[in-house]
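Heads up, one of the protein chains got dropped from this complex, but the rest are sitting where they should.
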Amino acid sequence: MELRRDYFADVRKDGLHEIGQPRPRLDSPGHVTGKTAYFADRNFPGMLHLKMVRSPHHHARIRSIDTSEAEKHPGVVRVLTAKDVPHNVYTILILIQIGPEDETVLADGKVRWKGEAVVAVLAETERAAQEAAAKVKVDYEVLPAVFDMEEALKPGAPLVNEYHGQNYYLYDSGECRKVRFGDVEAGFAKADHILEQSYQSSPIEHAPTETTGCVVAPEGNDRFTCYTNTQAMFFTLDNTSIILQMPGNKLHFVGGTVGGGFGGKVDVIVEPIAILGAKLTGRPVSFIYSREEEMQISSPRAAEKVVIKDGVMKDGRIVARKVTGYTDAGAYSRHSPYGAQKGAGHYPGPYTVPNVWIDTYCVYTNRTPSSAMRGFGVTIGDFALEVQMDKLARLIGMDPLEFRFINAYRDGDMKAHRQPTEGAALIECMQEASRAANWPVAEKYMAMSSYRKGA
Amino acid sequence: MAIRRGRGVAAINYPTGMNLGGDPTQALVHSTPTGNFMVTLSSVDLGQGMKQIMAQICAEMIGVPTDRVIIDTADTDTGPHCMGTFASRGTHRAGNAVIQAAKEARQVMLEVAAEELEVNASDLETDGQGNIQVKGAPQKSISIFDVALSAHFKRGRSISGRGMFLIPRSYPEKETGAMKPSTCYAHACTVAEVEVDDETGEVTVLTVKNVFEIGRALNPKMVEQQLVGGSWMGISHALYETTEPYYPNRDHGGTDFNQYLMPGPGDLAETEIIVLERPSADGPFGAKGPGEMCANPQIPAVANAVFDAVGVRIDTLPITPERILRALKAQAAG
Amino acid sequence: MAKVPVQFTLNGSEKAEFIESGTTLLHALRDKIGDTSPKGGCHQGTCGACSVIIDGELRLSCLTLAETCSGADIKTTAGLAEGGVLHPLQRAFLDAFATQCGFCTPGMIMAAKVLLDRTPNPSREDVVEALSGNICRCTGYEPIVQAVLTAARANSQNAA
Partner (left out) sequence: MTLALQTFSSVKDANAALLAAGARYIGGGTLVVRAANEGDISVSSLVRVTDPGLSRIAVSGGKVRLGASVTMAAIARQPELATLAPAARAVGGPAIRNMATVGGNLFAPAPYGDFAVALLALDATVVTGDSEMPIETFLAGRDTSRAVVTAVGFSLPRAESFRFLKVSRVKPKGVSVLSIAALLQRAADGTVTAARIALGCMADRPIRARSAEKALLGCKLTPQEIAPALAAASQGIAPITDPIASAWYRAEVLPVHLGRLLSN
């Protein structure tokens, strides 16, 4: 790695003692000796193991659940169904007033994705829990499912989630988060070229080496300590408090070093049900996702579809950009409505475009609910934007890097969401990339600056 | 058979912190009797090194070496509230909270030192090595060790401070979308060079040259860790990763590390990292969040390089050999 | 539940336990004996986080039944530092900033150790091959490869 301190030297204060120093990490000695404690390194006598009975169907009505054989299985201590969960229908962003509650902790009357949690089995050993789980009888009436976002948005599509009433999230702005800036149609009308292209991704897993999980121990005083690898301690505690209708002072969450997160451990999934199990049995409970669960059950990065329509002038200026983004939330919201609107705030990318129109939709389908991941709401949009930039440059016969200089945002430029640009540095990154990659651009671009005269 | 080479560029920016703000983090700082400093938080370290960075921030603010700072975090019985570790917010939000808490603790520490040295607190400075001295007269000094002892046992003072950082929540305007998603943005530009086997569609990423502007590299070696690992993940996203390989068809989702594809140690691109620093107005020492954005620019850069190599556009992620081969066959068929 | 005796040497000390038949070595080490340095990342044999050295060979403790290890000499990363002095590999991982979340680290170090025990001067390809069964999601592997090469150089200098 090379630190290029010649850029922005006038605004940076050096000569600090600790900041800017490559100090050794204080946690690494624990890592290399195997002494760092992760949540699963705690083991309590009498600890029960929780295994989940999951939906084998993408969409089905539950006619009945029979847990009697499972309950009789040797080693089984308790079997939990929806009726055991005090506040079974929840949504995690309710803490910041983003509703409605749309997801069940344990399925109640219906499953909306293959893998959805239906019944929790608590047993003395993992094996006993697995054997008992196989004895839970669930009678399903399979319903039509929808997997394609375009299909889901068509009239007459199977309704994924009744708590929304339609297969998209309803923002205060309507069916999508909107950004309107300038007059996009007027921009297209005067453009020399129009290019409309569609981009698509599929779900991506965080794949941390440590799977999601927690170990819960009753403290003996009506409090429960939950050792967890959540990325957000109080966010998880407060949601657990709501789901279990248990005052927050009864809950003690202990985290620590997490074996990789990447956004995959901000859903509140394992803790509430494990704490409920500990409360109802009085025993420590371990609920740790298997690798199969981590790969297919835990929330992935959402699949997205991004449609970009640009109006561009022969001289390289983008004069109008219309972006329609679709985020595949899967069956439940989790963080997806927030991710979709984060996209709305991100487009049209780090470029100054005078006429912008953005619609971002959060769409429900019968698949594993998606949620946050590294680059949430932006990563796939950047793929779409930057491939589009390459296409536009080639369309008008311009070098792709020079084309970006022409459009790059600079200090003071008004963004589509009506914030003036501050602290821009795109131009300098591109100048340095031009040098490092031996990708020469015209001298006028190398002379540019993100600073505006007088700004 | 032909191995064809191409290169592509992409440039991006990325917001620091939770979208639209409203995401508080608090911190407490106090000294032990012998002048070590405890930072109490509830922020989570995911492996990115949040604890180390908070220790360096506190050390810088107080004026002690980093190894005299202890981080106590991720325990809801002791740590004040943190919204969580996500959205590239850890360093920015928790760092600011630690700065504020450490500032308050430092002020008490200087007041006690001033009493011991019989000078005004405003005339004192720290040397970064654990000593407090009179500005312009460094021979007149007292160690922070002695100041802490004095505070605890003689003066009855608590060298401690409270810190809080909150960016007020922005609510998007319904019709126009006017909003404030973030207060500062990191930037990046990546040039990727690839080889494409035009008979199999296989892609080899030869080099990635990444330029990242991250505000301030608080610990350059740890920044490098993030950026190198992120660059790998970006390439991985571009070419390999999906839980639903036949999306929107739900079949054949991988359930292990053999089926969920990521580049192995034999697939590594030659990776160059260059860091620029334009300090942000509201970041701790100007820092922005580098953790997420470093995995973004490689994806379109690789996609554009594939086009440059073989002349087909793959607009669907991941850019698998199959997608390239299908496009090449369609191209050949005219 | 049928319990069976197992006895083996772990990092130089004798261990004897009664375990349930069919218990994996990973469970026995972590939950019975209390050595939590091998990590359970997949229990499928696909991540390498549970790697240990049995009679000089790299094994996956998640796929090894504990009762098949009776009489074996087992080494884990927890036993690598001698007298509080880090093994050259551990030192190299620190110096190269080759750990982030640290979850893969004990397994990586085990894989690297059997390599260096047999091949004191490995090529880059040797290192890549030796680490190929171990997944890391944080580092992008390069710092780990560099750490192993550095440790090998340090070893050969000490030997010289």
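Here the chain labels run A, B and C in written order, and each chain numbers its own residues starting at 1.
Everything that follows uses one rule, which is that contacts are C-beta pairs under 8 Å (C-beta built on N, C-alpha and C of every residue); 3 or more make two chains touch, one makes a residue touch a chain.
None of these values were measured; they are calculated from a predicted model.
In the full complex, the chain left out of view touches A, B, C. Note that of B:72, B:123, B:146 or B:267, the residue touching the chain absent from this view is B:267. Residues 1-2, 4, 20-22, 24, 43-45, 48, 51, 57-60, 62-65, 67-68, 111, 114-115, 128-130, 132-134 are the ones on chain C that touch the missing chain. Even with one chain removed from view, chain B keeps its contact list with that chain: residues 1, 199-201, 240, 245-246, 252-254, 258-267, 320-322, 325.
Looking at chain A, the residues touching the absent chain are 51, 74, 125, 127-128, 130-131, 133-134, 290, 292.
One rule holds for everything that comes next: only the chains that are shown with their structure count from here on.
One finds 33 Å separating the Cα centroids of chain A and chain C. Chain B and chain C have CA centres that are 30 Å apart.
Centroid to centroid, with C-alpha atoms defining each point, chain A and chain B lie 17 Å apart. For chain C, the set of residues touching two or more other chains reads 42, 44, 46-47, 97, 100-103, 135, 137-138.
Counting partners per residue, chain B has 46-47, 49, 221-222, 224, 228, 230, 233, 256-257, 262 as the residues that reach two or more other chains. For chain A in complex with chain C, the residues that touch the partner chain are 24-25, 27-38, 40-41, 43, 125, 206-211, 257-262, 288, 290-291. By the touch criterion given at the top, residues 46-49, 221-222, 224-225, 228-233, 256-258, 262, 264-266, 268, 271 of chain B touch chain C in their complex. The part of chain C that touches chain B in the complex is made up of residues 42, 44, 46-47, 97, 100-103, 127-129, 131-132, 135, 137-145.
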